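First the structure, in the form of structure tokens, and then the observations on it.
Only one protein chain is missing; all other protein chains are in place.
Here is chain A:
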Amino acid sequence: MNRFDYIRPVSVSEAIAAAAVPGSAYLAAGTNLLDLMKVGTTRPERVIDITRLPGLDRIEWLPDGGVRIAAMVRNSDLAYDERFARTFPAVAEALLSGASAQLRNAATVGGNLMQRTRCAYFHDLASACNRRVAGSGCDARDGENRLHAVLGWSEHCIATHPSDFCVPLVALDALVEVEGPHGAREIPVDLLHALPGATPERETALAPGELVVALRLPAEAADFSGNARYLKLRERTSYAFAVVSAAAALELEGKLIRKARVALGGVAAKPWRAREAEVALTGMPASAEAFAKAAEIALADALPSGDNAFKIELARRIVVRALSLAFEGTPEVMPALPASPFSTTAGAIHVA
């Protein structure tokens, strides 16, 4: 029976205690969780509403220049926070390229990080899905998989992680602060989402009952503020998940690349940091060739998981473009069509 207990704890510790019981799920804005409950992909027995926990709605600047964003800060509030958008422009751009204005006004930082895959077979109870029911098979493998993973997938699961926000976050070495039944710890966002391997049902590094309480961006991430972009290809100009996306951030000395950060979205079960590509760029003069080489390296291990070979070439090209846009410099103002290749179109009047 689709009955669940609804619990509204008043403190983080109470929330964690409540969630320690198996079958619990945290409810943030619910823009993902409630959809999944409606179709039956998840059927939690206890829903722990964390929207009213005290102190989880703050953006705090740390003495060293880093920033700590509490888990319940809304996507829009973060993207439109002036200091944040100036300091981490690619993150703000990624946030504004996600979902719709209405969803961003509701969705939380923690919920965005923890959102589940959009794989249609994951949402369809009549389909086999190892991620939903361990060991049941993967109907996406020979199904409609045009938009599935090309990196880091396994025979057991070829799903992608849908978040835009997470892509620049992994590029910038963000980490999450987690509290759980066994205390507090920190996890780099890069290690938060698991590759499927033989256990796609294990989606994240969080242990049952663990709560993301905050997200932190280190001070060094601000070094890229002048040359950071997020770019996203999609099947309509707004309100669509990425076909592929990329975050690129450069620290330049003239034309010389002192540090580079590159990450891809829509290609794997996690936001995909391309560290080897970054190494190849470091110390090089910025050039089309250098960017193309970095793109080659970033996708060197890519393999189609189905009807999606085009995504590999597309991913290479978007890495090149994101790097060149980053090299051109962060735009003075947020583009009217954030993260769109058409964001540079003069006279664009729509805010997506």
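By our rule, a residue touches a chain if its C-beta (ideal position, glycine included) is under 8 Å from a C-beta of that chain, and two chains touch if they have at least 3 such contacts; residues count from 1.
Just so it is clear, contacts and distances are computed from a predicted model.
> Can you pick, from "Xanthine dehydrogenase family protein molybdopterin-binding subunit", "Protocatechuate 3,4-dioxygenase alpha subunit", "ABC transporter permease" or "Putative mRNA 3-end processing factor", the UniProt protein name of the chain not displayed?
Options "Xanthine dehydrogenase family protein molybdopterin-binding subunit", "Protocatechuate 3,4-dioxygenase alpha subunit", "ABC transporter permease" or "Putative mRNA 3-end processing factor" considered; the missing chain's recorded name is "Xanthine dehydrogenase family protein molybdopterin-binding subunit".
> Would you indicate which residue among A:144, A:186 or A:301 is in contact with the undisplayed chain?
A:144
> Among the options A:219, A:240 or A:284, which residue touches the chain absent from this view?
Of the listed residues, the one touching the omitted chain is A:240.
> Considering the whole complex, not just the chains shown, which residues of chain A touch the missing one?
Contact residues on chain A toward the absent chain are 1-2, 40, 100, 118, 120-121, 124-127, 139, 142-144, 233-240, 243, 310, 313-314, 317-318, 320-321, 337, 340-342, 344-346, 350, 352.
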